[in-house]
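The complex appears here minus one protein chain, its other protein chains still in place.
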Amino acid sequence: MAFTDLAARFPQAVFRTSYGQDVVRVERGDLVAFVSAARADGFDFFIDLCAVDYLTRRPHRFELVVNIVSTKQESRLRILTGIPGGDPVAPSLTGLYAGANFYEREAYDLFGIRFDGHPDLTRIVLPDDWQGHPLRKDAPMGSVPVQFKEADA
Amino acid sequence: MARAEGSTSLLTTTLNKAVNWARTRSMWPATFGLACCAIEMMATGAAHHDLARFGMEVFRASPRQADLMIVAGRVSQKMAPVLRQIYDQMAEPKWVISMGACASTGGMFNNYALVQGVDQVVPVDIYVPGCPPGPQSLQHGILTLHERIQRGS
Partner (left out) sequence: MSDPPDMVTGNTEAPSGETQEAAPVGGAGEERRRRHDLWMSGTEVPPDLGRYTDEGSQEMLEHEDAGMLAEQWGTLVSDDYLEDPAASDEETQIVNMGPQHPATHGVLRLQVELEGETIRRAKPIIGYLHTGMEKTAERLSFLQGPTNVTRMDYLSPFFNELCFSLATERLLGIEIPPRARAIRVLMTEMNRVASHLVWLATQGLDIGALSMMLYGWRERELFLDFFEKVTGLRMNHNYIRPGGVAADLPDGWEEDVEAILAAMPGGLADYEGMLTENPIFIERTQGVGVITPEECLAYGVTGPVLRAAGVDWDLRKVAPYSGIDQYEFEVVTGQHGDTYDRYLVRLEEMRQSLAIVRQVAESMPAGDYRSDDRKVTPPPRARIDESMEALIHHFKIFTEGFKVPAGEVYEAVESPRGELGMYLVSDGGTKPWRLHVRGPSFANVQALPVLLTDSLIADTVATLASVDPVLGDVDR
């Protein structure tokens, strides 16, 4: 679908089509403004927010992925934002979509990305006193070695 | 209990048997359904694979009123203290059946998030393998427990 309006307002945003899906990459500083403009443009349905750890494969270590949907136009938009590993802070979208709350808490819990402006940034799926962020690529799986003893005769 | 003159210890054994018989015939499980195994546990309690014929259809929510804790499902690190607390709140005599692969050994999830086997937290009497164990397997486990109690071990 034509995002001419949004593309005009955000010239640095890179639009592309990936496997038939609309994807846009924005800078971290533009994220809130872009999502706000998209929401005003009809993207009223908040679907998903997650993070990916790319280690050294991308210019920024983390990537925030936001999925929103326009019910009127029945279309989806996926917004990608790079978050540097040395400064894992992202702006919070809870002011725009109430549903971003739990998703941002989960990204904080599992990746350690802090969200500026989040009302209650605490661990959500792990115990409150957990140390570390397990879904980061440098965090161990935490497997327990399994021994296979020789069967007795 | 007074012993009749010239009687042997046959009386004590019979009392033991009677007590064990009573314990096995109305062993009430505590609701500790966590994940997929809980669905199969509910199916075992439903009409098709009736648990009521063993006197066990009353799943008591309160651990004070329960004898048996069927740990049905994967126990996460956050849930482990809760599990221990519920177990401690049950009154003696109490038994634990570890239902399914995740409860017995951590199952296919050998990672940071799960307790690798519920016997790290509570003492287990019977392990029922399966992912999830079908109602017949669970019933076999329950009946094995009954036999064991009846034997007095």
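Going by the order they are written in, the chains are A and B; count residues from 1 in each one.
Following the convention adopted for this analysis, a contact is a pair of C-beta atoms (placed from the backbone, for glycine too) under 8 Å apart; a residue touches a chain by one contact, two chains touch by 3 or more.
Since this is a predicted model, take the numbers as computed values, not measurements.
Asker: Hey, which chain A residues sit against the chain that's not shown?
Answerer: These residues of chain A touch the chain that is not shown: 18-19, 21, 44-48, 50, 52-53, 57, 65, 67, 71, 74, 76, 78, 97-99, 101-103, 110, 123-127, 134-135, 141-142.
Asker: Extract the touching residues of chain B with respect to the undisplayed chain.
Answerer: 31-36, 38-40, 42-43, 46-48, 59, 61, 73-74, 76-79, 82, 86, 108-109, 111-114, 131-132, 134
As a working rule, only the chains that are shown with their structure count from here on.
Asker: What whole-number Å value describes the gap between the mean CA coordinates of chain A and chain B?
Answerer: 42
Asker: If you look only at chain B, which of its residues touch chain A in the complex?
Answerer: Touch list, chain B to chain A: 77-78, 106, 110-113, 116.
Asker: Spell out the part of chain A that touches chain B in their complex, as residue ranges.
Answerer: Per the touch definition, chain A meets chain B at residues 125-127, 130, 134, 139-144, 146.
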